[in-house]
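My questions all concern the structure below.
Only one protein chain is missing from this complex, and each of the others stays in its spot.
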Amino acid sequence: MKTLRDLLRDGRFKFAFAVCLILLILSVMSFFSPYDPYRWNVVPRDLSPQWPHLFGTTSTGQDIFWLLTFAVRNSLTMSLIASMVSRVIAIIIGLTAGHKGGKVDKTLMFISDSFLIIPLLLIIIMFAVMVRGRMNLAGLGLLLGMFGWAWDARVIRSQVLSLRERDFIYTAVLSGSSTLSIVFKEYMPFLIPLVFATLIGNMSWAIGMEIVLAILGVLNLETPLIGTMLYWAINYQSILLGYWWWILTPVMTSVFLFIALYLMSVSISEYLDPRMRIQRVGRA
Amino acid sequence: MRKVLLVVSLLFACLVMAQLAADVPRNETFIANQLTGRVGTPGNFNLWAGWRWQDRGIQNLLLEPLWCVEYATGEIINALAAEPPIYNSDFTELTIKLRKGVYWSDGVLFTADDVVYTIELLKRVPGMSYNAQLQEVAEVKKLDDYTVVVKLTGSNSRFHTYLLDRWGALRILPKHVFEKVEDPMTFEFNPPVGTGPYVLKGYDPGGYWTLWELRKDWERTPTGMLYGKPAPKYVLIQTFGTAEQQVLAMARHELDAADLTMEGLRAVLQRVNTARAWRRDFPWSVNIDPCVTGLHFNNAVEPYNNPEVRWALTLAIDIVEYAGNAFDGAVTLSPIHLPLTSAYYDWYFTRIEEWLKSLELDLGDGQKFKPYDPTAGERLAEYAKKRGYKVPTDPGEIKKIFGPGWYKYAPDVAEKLLIKNGFKRDPKTGKWLLPNGKPWTITILTTTNPAHPSYRNGFAASQAWKKFGIDVTVMTSDALATLGQRGEFEITTDWPAAEPWGGHPDLFRVFDPYNSEYLVPIGENAPWGNYGRWTNPEMDAVIAKLKDTDWNDTEGIVTVGLEGLKLLIKEMPGIPTFNYPGVVAWDEYYWTNYPGAENMYCQPYHHWPNFKYMLPFLKPTGKK
Amino acid sequence: MTQAGAFTRPGIFSKEVEVLRFFRTYFLPRILIYFLVIVVGVTIVFVIPRLLPMDPIQQMIGQITSTGAYLDPKAMNYMIETLKELYGLKGSLWEQYWSFWKRLFRGDFGPSYFQFPVPVISLIRQSLPWTLGLLLTTTLVSWILGNVLGALGGYFPQKSWAKILDVISMVIRPMPYYVLALSLLLLFAYFIPVFPLGGGFLIGGRIRFDLRSILILLKHAFLPAMSLILLGVFLWFQAMKLVVQSVKNEDFVSYAKLGGLSQSKIVRRYVMRNAMLPQITGLALSLGQIFSGALITEIVFSYPGLGTLLYNAIFTGDYNLLMGIMSMSIFVITTSILVIDLLYPIFDPRVRYR
Partner (left out) sequence: MKTLIEARKVKAYYVLEIFGKQRTVKAVDEVDLDVQEGSIHGIAGESGCGKTTFLKVLFAAVEPPLRMVDGKVYYVNDAKAVDLYSVDESERKKFRWSFASYVPQGSMSVLNPVLKIKDTFRDFISSHLRGRSKNEAYEMAKEHLKELGLPFKILDAYPHQLSGGMRQRVTIALATVLKPKVIIADEATTALDVVTQRGVIQLLKEIQSRQGSSLVLVTHDMGVHANITNLLSVMYAGKVIEEGRTEELFEDPKHPYTQYLIKSLPRFGDRSKRESPPGSPPSLFNLPSGCAFHPRCPFKMQKCEKEQPATFRVSESHKVACWLAEG
């Protein structure tokens, strides 16, 4: 908890943490929503923000506030699944490539390169189209997780390469401890902070991807996500019809969410890299 | 210094220049949106090679068909043909009389040689359009310059319908152009030569617009002869990426006719004061589209092969709430497997209404039930009034706008029917269980575009049946066509029955897919219109009778048609719900006298071939 | 890519040995991997479309019948057989795969199923110049602008304009691109009607190689380009800012300051030249992505390009078109990476000897 207290002193982290807290509260509130997000025409349509509909209602007859709670919950869970999956893959590939080196390193990096090379958006659209009907949150998370690890595997590998040069790794290797214990005892403490920072980065990538897929109408459009909310708002011409509250809610949520995630990953990575911290501290 | 001045002036000129090039004055141009989006091969006009979208001006401006369906007024227009088709007694020989004095746009006379050459060429080269259908042709020859005789291998009383234009037909190609070409498949046919009133002026290499110009000798084309001089000198068919763009273009008076979603229409009506919809007030949408939407059961899958289960599911639908969920009530209900355009209303509905009222279902324990509810239209009108829309009071108007009637909302009767067939309700959850005890779950397969009527049908049905106590999931897929043909679905939102001609009472096109000859198991390709693999010996008899009635014997066709319709309603292989609500928006800034609901001289869509017949009626407003 | 690992210090060798060594240790493995990646990439691109549920022939028939064109059931099966033959879908997956490679070497991707029989190559040739024109310029402009701003922003974080840029980049970057593009369209094509609503060129006009056509082309491409540049600039800005902030603390920079070098010289020759290294690899990757076209830009501004072509190909199950565009995109990406990899020693001398 001490690190959290220290981190909170950093203004940027404070703002990011506040936004994340609000979003978490929103997701929890979704369990108490009086309306079923899958039903349409449950409330009068096209009401501007007023009591009892704080954020107004949509042309499909849904309350925007409660819809947002579901959207945020689903988007966050989906992006968490996606970034967890991609972290696991990135660590495994990054670690083995970095630690083993030689042939293994070349082949693993070759695989991750080929993932970077294939036009990603179109492959994901194809998979989404393929699974569309039966695509639930976990499915989408898995799909994005499968494609989100290539870049971070490379980052982890270069970190491991620089770590491997350090003496304490040589002593561990020479003292005959198994690769697994080296990996967990020696590398992990250094990697955890890096993994955490890239996790947040990957989460924002996953949510960004989900929004693009939803706007292209390739996802299962019934499940409430930030992307699908945007899709319905655009599809029902909320901009031209002047229902500004309908288009603004998902846009503002996604902007704040991205800013929070970005600031959090920047301040955490700065917190981890002492040199950056001193440089900032001195600026009294 | 002078060069700089030149650049600046040019820059300024570009910025201020209107959307059109200088030599194409806006007030003499009619601009329409291209429904099928960007053209993949802008420079290629050869519609006979393979298959191509033709609504960029090819079918609606450049080429005339032999006959053309006009579903607004319910007639068949003789374009290149002079009169309806003539068959011999056993329908193995078809004679076509051609219109005299028609010239191709490059000044060559249109004669029977063109028709003969077209049929022979398409039959010979595989991959050309209609190549498969023309294998039936044994021999084609011309009696004189304006008469063609086609001998068939078997007897087919509807062979000429390949040449009847209903958004697509076998079009006659210019013999004097195609005979010089060694490979018709890769021939680009650019610039194209046509029999219609317009000829190509230019096209966008990026595929976003095609510009057509009125032929100087327009009076030597069927359109000119039948309806006079088309008003606009130029017609521009342009693709707009999104609905928003169409709304903005119309607001800047850079678009005269747009295809929009319902929401896009509301945006245009709110933002552009000179804009109007097909119907001036609620429900604005076009209800004379020649096809009816609804649900389609898969007869090869338990329990949907049982007509009583299908009737139970029909009675479990409250059609007013259903239409509310789908299009907020702005639809025309139809209880029969036909769209209730004014033509079909007169030909069929007036004669079947009495039978419908007397229709009875046997509930098993000696009880009978009359499912038909003639007040459904009024109930829907009440709902619309409650929603705050301006609804007419005259019953005749209501019948035309909201539909004459539908089936009662009778969940109790549906329950009796299901129990009769061994279904039970789960005592704890109240959800329905199949006869074998497992919970009844339905997956409805539908398209992916939520604005499409079939998506709205799928969604509304799932809401209705969820209320009735069945677990329903809506599965959207872009491979609707593939899954449908292979029968990999329980219920789909494809049309309940194939679309009729629209301009002719003949229902052969609706009944033929049900022919037991074409029945295939799941996994193989079922004919369009009967993905549900439903067959019935009585229907086979109706089809056979229809094959023997000549195309021009309308009375005979109607009596046989009625018989088929009654059978479809008794068996209910698909549930018809409401007409396809087409949404069209016009801008009356440069042009007026559009074929709206109050002035139905022609059908409203600009992507239909009939667009060229609409243009002579338009009047310029004289605005510069 | 650069390998961080240990690097030898041979001192000063004679020229010939140096080149031979360079060739064997640095150039050859790169070429091997280059071809391997292309082969694997193209195979993946060959397999994935076939996993799509959409069968091109049935989608085509669905297309024909759904528009009301009458297709008598007997004729349908006949048509399926002929189409199968013409599309080359006969035979097992393996045979199709080999025939695909045979055709690929002749540079022929076969006919597009949806716009049959037009070959895929001519479809690509029609849309490619538009996509190349738009994306090449926007990527380069946003790369250069983003990096320069990022360097200055990173080097002088205290300056007010750096702070403003920082805030703007934080707000613009997460904005969903569709909304950004649409608001640009509304603003400059509707409220202030200066730019056209869409399309690549003036309607009714002919593209001629004269100043007037070029100006019109620029006018039509301005809004799509601006939306892409707006997004791209801030992406590169933030990336560069991070790199510069770490390079700024390097010893050779502070030593240069001690040495009394002028500020601009330090920023240009010391900070930026070192900070550019990771950005160059980034450029190679983003140059590669050009090929799949800016899908949403093309939809919102109805601007011609490969994006919409590819997008429609997915929904009609047009295997040949999909494979054509994707393998070309893979080819361009791998080549741009190879080129950058080979040019890299010029930018970063440390990489020269392996």
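Letters A, B and C name the chains as they come in the text, with residue numbers starting at 1 for each one.
The rule is short, and it goes like this: contacts are C-beta pairs under 8 Å (C-beta built on N, C-alpha and C of every residue); 3 or more make two chains touch, one makes a residue touch a chain.
Remember, predicted model here, so these are calculated numbers, not experimental data.
For the chain missing from the display, the contacting residue among C:Leu51, C:Ile192 or C:Leu258 is C:Leu258, taking the whole complex into account. Touching the chain that is not shown, out of C:Asp108, C:Asp166 or C:Glu250: C:Glu250 (per the contact rule at the top).
By the touch rule set out above, chain C reaches the unshown chain at residues 7, 9-12, 250-252, 254-262, 265, 269-270, 273-274, 347-350.
The rule we apply is simple: only the chains that are shown with their structure count from here on.
A complete topology is adopted by the chain contact network, contact being made between every pair of chains. Here the two chains linked by the largest count of contacting C-beta pairs are B-C. We define each chain's centre as the mean of its Cα atoms; on that basis chain A and chain B are separated by 45 Å. Distance between chain B and chain C, defined via averaged C-alpha coordinates, is recorded as 40 Å. Averaged C-alpha coordinates put the centre of chain A at 24 Å from the centre of chain C. Annotation for chain C: residues touching 2 or more other chains are 52-54, 182, 186, 314-315. Along chain A, residues 129, 234, 239 each make contact with two or more other chains. Residues of chain A touching chain B in their complex: 39-41, 59, 129, 132-134, 217-218, 220-222, 232, 234-237, 239-242. Contacts from chain C toward chain B in the complex involve residues 52-55, 58-80, 82-83, 85-86, 112, 114-118, 122-123, 126-127, 130, 182, 185-186, 189-190, 193-194, 196-207, 211-212, 215-216, 219, 298-305, 308-309, 312, 314-315, 317.
Remark: chain B residues 6-7, 10-11, 14-15, 17, 19-21, 23-24, 37-38, 40-44, 49-52, 126-127, 131-133, 135, 161-162, 164, 166-169, 185-186, 201-202, 204-209, 211, 234, 236, 238-242, 244-245, 248-249, 251-252, 254, 290-291, 477-486, 499, 509, 512-513, 515, 517-518, 525, 527-529 touch chain C in the complex.
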